[in-house]
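Of the protein chains in this complex, all but one are displayed in their positions.
Should a chain be cited, it is by its letter among A and B, assigned in written order, with residues numbered from 1 in that chain.
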Amino acid sequence: MKKLHILASVLVVLSLLLAACGGGAETPEETQPPVEQPIETQPTEPAVAPAEDKLAEVMARGILIVSSDPAYPPQSELVPNAVRPADTKCATDQKTSAELQGFDIDVSVEIAKRLGLEACFVTPDWTLITAGNWADRWDLSVGSMTITPERMQNLFFSQPYYTTPAAFFVHTDNTSFTQPSDLSGKKIGACTGCTYDAYLSKTLSIPGEEINFIVDDAVFSGYETDSFALDDLALGDGTRLDAVLTAQPTGVQAIQSGKPLKQLGDPVYFEYLAAAIDKAHSKDPTSFVQKLTEVIQQMHADGTLLGLSQKYYGLDLTTAAGEFDVSLLGQ
Amino acid sequence: MAVEALSPPVGQPPDPDYQMGLDLMAFQQKQRRILSIKIAVVWLVLLGFVISFLLFIEFDFAYVVENAWFIIKEGAKWTIIISVVSIFFATILALLGALGRLSKNSIALGISGFYVSLFRGTPLLIQIYVIYLGLPQVGKSLALLGASLGLPFLSTVGDWFILTPIQSGVLALSLNYGAYMTEIFRAGLQSIHHGQNEAAVSLGLSRWQTIRRVILPQAVRIIIPDIGNQFIAMQKDSSLVSIMGVWELTYMANRMARKDIKFMEMFLLAAAAYWVLTIISSWLEGLLEKRLSHAYER
Partner (left out) sequence: MNAKPLIQVENLHKWFGMLHVLRGVSFTVQTREVLVLIGRSGSGKSTMLRCVNFLEEPSAGTIQVGDVVVGCNPGVQPDDKDILAVRLQTGMVFQEFNLFPHMTVIQNVIEGLTTVKKMPKDKAVAFGEKYLAKVGLLEKRDVFPIRLSGGQKQRVAIARSLAMEPKVMLFDEPTSALDPELIGEVLDVIRELAYEGMSMIIVTHEMGFAQDVGDRVMYLENGIIVEEGLPPEMFKDPKDPRTKNFLEPIKKYHTL
């Protein structure tokens, strides 16, 4: 009898370990394409060779794996009923450039093109992207990510590819607010953990920019995403929120879609948005980051990025980003 | 079954009051039919409320019809795959866990008790995060250890810890639901009368043979409805894997909603899809339950 119990407990442990280690054995075949994670499945080279170069590895692989959460139109959104190109090199659990669209997606495809690669996308949650420690699951994030000191602890940033002006939006019915400083002490919504949150709590610091905190003692109301905050604001002036702090393009788009909102004053600060690369990649990412910066600088120089900015936002959001001195980041 | 009584018993003199029995049966059948009709009416009225709610919120039916197939085809596929695979592994874990909980061995008791306590006591979402983000770091440390010890195979082992989103989700759901279901299995195994155990061991069956041949087959019948319940809950909890970028139902609905600012439409479409999935699961569970109760029908 005793032996049986020991056997049972060993089985429990083994199954836990098996589940942990040999995940491949646990999930059905159809969810497990044989080459979905080319980094890990190259048996010939040990994963921990510090001399190995991230750029060389990506170039050898032939695809650039980009993370982008299609939750943020017009930067990134999904394409209904898209057809995957037949000749794609992307793994089955990666998305092709046909299945996603938006400013970030176009930028990603252009970066990949200039590297001679095909862009393939994975779509993890924003929290997982900014957390770093990507375990080599993807190469870079092209997700309109603002350069912040906190993120720089985990991530390297390329030359920014555009900027986002942050602006306050209020309900159209409102007449009492005329400028952002009128919002002191008011109930303001924004996404939790993002730069707007940090701005309202006066902890935001953007490398290369002097920030002027105009609003005091805001009653912060956190949202999973900006669009929920805008939805709540649209319910009525002061119903749930007095104002929302969000990206100017996001707010403008909400207005264009018919929400009863208006922008309050000029943008309060600018965010520099760049591609991000995990510092914890198992292969040295230094030359990869450099190469990305070069490519993005080229895209600024030849007007490609300006063109995309005009296409998606009807605005020039890129010139300031092209002028940004990436060496100021000191990474 | 009442219907069987309609033919008079063989070999007995005819009952002079036979018609009374027939009348009674007919009356009972009529009452049952009236009850079903009344229930159907209540359902229709409630559905009417739901539909009028949709009309109040200016629900865009055309948009839903246009996009339903795309959302469901891609989304439901992953929801179903992930929940089916996870309930399978959760069931195995629950069985092992329950055997551990019921054993007298200190190691088995310790492991199963710790397992249930840990995975039932922490949120599924955090388990997903830890498995997805944390395990690769364990693998990395292993690889580093291997490099310093001159054991290159450890880096291969380390790579196994980098789970894909689907694998992480299945692992987290299996472990989490396995812990809940351990208690269900334990109660199910314990609910079998001790006389069954005594009869089996008297015949010379070992403890494991007794569980496998006598206790488990009877317990399964009691446990199946609870597994069905857990499966239904799991289908909805499987939406948590969307944080890793798996395009299951909730993810698809959410991202479509953001694209076209059609939140109510997409959320309600997803809700309806989950509802239909769970109705199908309940029906399948009922079929299974009926099959297993064959031995218990007079």
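Observations on the model:
In the analysis below, a residue touches a chain if its C-beta (ideal position, glycine included) is under 8 Å from a C-beta of that chain, and two chains touch if they have at least 3 such contacts.
Computed from a prediction, not measured in an experiment: that's the story for all the values here.
Displayed chains that the missing chain touches over the full complex: B (touch as defined at the top). Residues touching the missing chain, restricted to subunit B, are 193, 195-196, 198-206, 209, 213-214, 217-218, 221, 294-298 (touch as defined at the top).
To be clear about the criterion, only the chains that are shown with their structure count from here on.
Residues of subunit B that touch subunit A in their complex: 67, 70, 81, 85, 89, 92-93, 96-97, 99-100, 103-105, 107-108, 111-112, 115, 129, 132-133, 135-137, 139-140, 143-144, 146-147, 152, 155-168, 170-171, 174-175, 206-208, 242-245, 247, 251-252, 254-256, 258-259, 261, 263. Here subunit A touches subunit B in the complex through residues 1-2, 4-6, 8-9, 11-13, 15-16, 19-24, 26-28, 30-32, 36-37, 40-41, 43, 46-48, 67, 69-73, 77-78, 80-81, 93, 122-125, 127-128, 131, 133, 135-137, 225, 227, 231, 254, 257, 280, 282, going by the rule given at the top.
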